[in-house]
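Every protein chain except one is present and positioned as in the full complex.
And now, chain A:
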Amino acid sequence: MKFFENNFTYDYSFPAVSLAYFLRYPNPHSRHVLTTDVIDRYVDPKTQRLHTIRLHLKKSKVPSGILKLLPKGMGGSDSSGQSYILEKTTVDAKEGWMETESRNMEWTGILSVVEKQCYKRLPSEEGRLALDGLAVDKSSEQTSVKTTVTFRSRLGQGKLLGKKKHDTGDHEDEEPRKGFFSSLSTAGIQRTIELIGVSRTKEAVLKSKEGMNIVLERLRSGGVVGVLEDREAAFGPDGTWKRVWLQGKDRSIENDKS
């Protein structure tokens, strides 16, 4: 198993960041994300937390470095170049945190990647000091995010590609596979695959951060059209996020637009 960890702070309020998270596709850094659907969403009546489960379809292919390690015919032949990602999100607006978990749903025998993020409100100092609550300048409000990605390859551990075997009903590659694994260290292959995953993830995490920042910037500048494309009619000239912004950020927008 391998881990990747990253800490980052957005110069935006928690409400804005959590809204941007739900709105983050599409953005110029997310061209690989083809579709996004909400599978389930509810507010837990006990905790008042908002739970969301989404399904993303992303363009992807098994990295060539990993393909080289796989027995012939595995990993490439029936790959559609697309993969499904399941994302679970929990928001606690009162406590000011959001937890997310994304995992790949296929090829988990070769490499299972689980990305967890924890977003937390970082109250500004001025905000805390303004006890009377009047004209609290929250413009310095920030939101921290801790990203942890876990990589786990179970290649050669029996659970190998169960789905694929089931799908094709073709066991032709069983024999060469056994030979392949006896001739190489299973642990070594797993480690190599996990490391390839880590190196790809570093870039992906950076890109996703840039994507979030673009969405946040669009929200701040009142770019309703930019964020929602042609859907501004639904929100009217008094864009919803503008109010979210006004809670947390950049008061000049108010003067601008009202």
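We adopt the following convention: a contact is a pair of C-beta atoms (placed from the backbone, for glycine too) under 8 Å apart; a residue touches a chain by one contact, two chains touch by 3 or more; residues count from 1.
Here is the rule we use: contacts and distances are computed from a predicted model.
**Student:** For the chain that's not shown, choose its UniProt protein name out of "Mitochondrial distribution and morphology protein 35", "ER membrane protein complex subunit 1", "Ribosome biogenesis protein ERB1" or "Dynein regulatory complex subunit 7".
**Tutor:** "Mitochondrial distribution and morphology protein 35"
**Student:** Quick one: say which of A:L57, A:L122 or A:V198 touches the chain that got left out.
**Tutor:** Of all options in A:L57, A:L122 or A:V198, contact with the hidden chain holds for A:L57.
**Student:** Can you work out which residue in A:H32, A:K61, A:R103 or A:R154 touches the chain that's missing from view?
**Tutor:** From the options A:H32, A:K61, A:R103 or A:R154, the contact with the absent chain belongs to A:R103.
**Student:** Which listed residue, A:L67, A:V114 or A:L195, touches the chain dropped from view?
**Tutor:** Once the missing chain is taken into account, the touching residue is A:V114.
**Student:** Over the whole complex, note the residues of chain A touching the chain we left out.
**Tutor:** Residues of chain A in contact with the hidden chain: 15, 18-19, 22-23, 25-26, 33-39, 41, 43-45, 47-50, 53, 55, 57, 84, 86, 88, 90-91, 93-94, 97, 99, 101, 103, 105-106, 114, 228-229, 231, 234-235, 240-241, 243-244, 247.
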